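Yeah, one chain of the complex is gone here, protein chain that is, but the others are all in their spots.
What follows is chain A.
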């Protein structure tokens, strides 16, 4: 035995450089073998998903990133125009408020759920009651104004409200309006379809592998003509944006949404990619605790706002992709108001004068709070440089979102200003109620809003006419911006990339894309 081994070893040739190189080439070649196997399946729309969904049951999930998945399997009672978010018919063909506390929905005819059960008034009642009252529901507060739901006839639903609320149609374009098959839930409101969604949406659910992919295939009986545009949909879940961009660049996915603003320049340079971009409701802003020290004086808050050169801010922090924010809505929104936008502009001279008038001519030191990621720190640096010019100094204390937000908005009331963002709500009256109402969590000082604010807000919820609502909301925004209750900075733009074959994909103002009309050429 021993002899044989010795002989074998001695028989081995000495290793030469050429052989080492040949070995290396062999390893590389082995990897190249199955190249031909890689080809895009023409009838599958592959999309880079940003996060594993929290749940595919619209009433039990909690993450804002879920909608992009939910829209494929569920339709909403109310839909919206992608450019303005103005409400338009969805599963509800029409709606009206016969009186301020009653909303009547007329449903589309001939709609069925993926399991074959009919979509009718009873199904809507089941879903809305589940959202309002079930223990598993995470969206009770969204529909808190609905006191009773009645299936008036097969295709008519009557909602009785506890207070006038014309924001409700747009609330029904969100989670609360996504209709699940009651049969799939066994008619038990406490049951869930977290892993196996059954709705009326353009695709029926195929599979969900956690953190990996979600698939769906065409729902043949879908009620919209020509929808979906592609037979199968597959979400490849890639949380990291740089990896997401590489996935679309190499042709492994057809669409990548919500990429980083800085990646727009890269997308522009790639000949095989098309950029789809547009404003969203996501707005970078400073939350102000108006109950603390110098910030109780509106002149100080105004000075802080006027000192900021927002054009420079967008150029430096968003690579120029975005727009200056002059209120808590983007300019494209139906409720944006020209009059209200006049309170926010860049005028460092005026800012210095205001500070002097308020008694801070010798300088003012403030306690800023923020987040520690690189992009946030860059935003902080730009702001500090601009405030320094009017004599405002201080230091940003950074910690993870949950910790900072808890300390700033919660009981502790730590910090004067927080540099963060507002992600938007489908109806603007919700945004204004949540940001500035006296008891609202996002009003860190719990300060009473200026006179007339709550009345104007209520008025915006009493009219059903969009022009009237816009006028009422203009008043709301004018009051909030004049008092500088927050300091809006810039609007984030959707940055999506599509591959060569993709057509009919549009960005929307909510910043949560829908794919039902997309076609592969």
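The rule we apply is simple: a residue touches a chain if its C-beta (ideal position, glycine included) is under 8 Å from a C-beta of that chain, and two chains touch if they have at least 3 such contacts; residues count from 1.
The rule we apply is simple: contacts and distances are computed from a predicted model.
Enquirer: For the complex's missing chain, which UniProt name, "Carrier domain-containing protein", "Malonate decarboxylase beta subunit", "Na+/H+ antiporter subunit E" or "Peptide ABC transporter permease"?
Expert: Of the names offered in "Carrier domain-containing protein", "Malonate decarboxylase beta subunit", "Na+/H+ antiporter subunit E" or "Peptide ABC transporter permease", the one UniProt assigns to the missing chain is "Peptide ABC transporter permease".
Enquirer: For the chain left out of this view, which of A:43, A:207 or A:250 touches it?
Expert: Selected residue, touching the omitted chain: A:250.
Enquirer: Return the single residue from A:47, A:184 or A:238 that touches the missing chain.
Expert: The single option touching the absent chain is A:238.
Enquirer: So which of A:52, A:181 or A:498 would be touching the chain we can't see?
Expert: A:52
Enquirer: Looking beyond the chains shown, say which of A:160, A:209, A:393 or A:503 touches the absent one.
Expert: Reading the full complex, the residue touching the unseen chain is A:209.
Enquirer: Of A:403, A:438, A:455 or A:500, which sits in contact with the chain we cannot see?
Expert: A:403
Enquirer: List every residue of chain A that touches the chain not included in the displayed model.
Expert: Residues 6, 9-10, 12, 14-15, 17, 19-20, 23-24, 27, 30-35, 37-38, 52, 54-55, 61-64, 135, 138-142, 194-195, 209-212, 236-240, 242-244, 246-247, 249-252, 399-403, 406, 423, 434 of chain A touch the chain absent from view.
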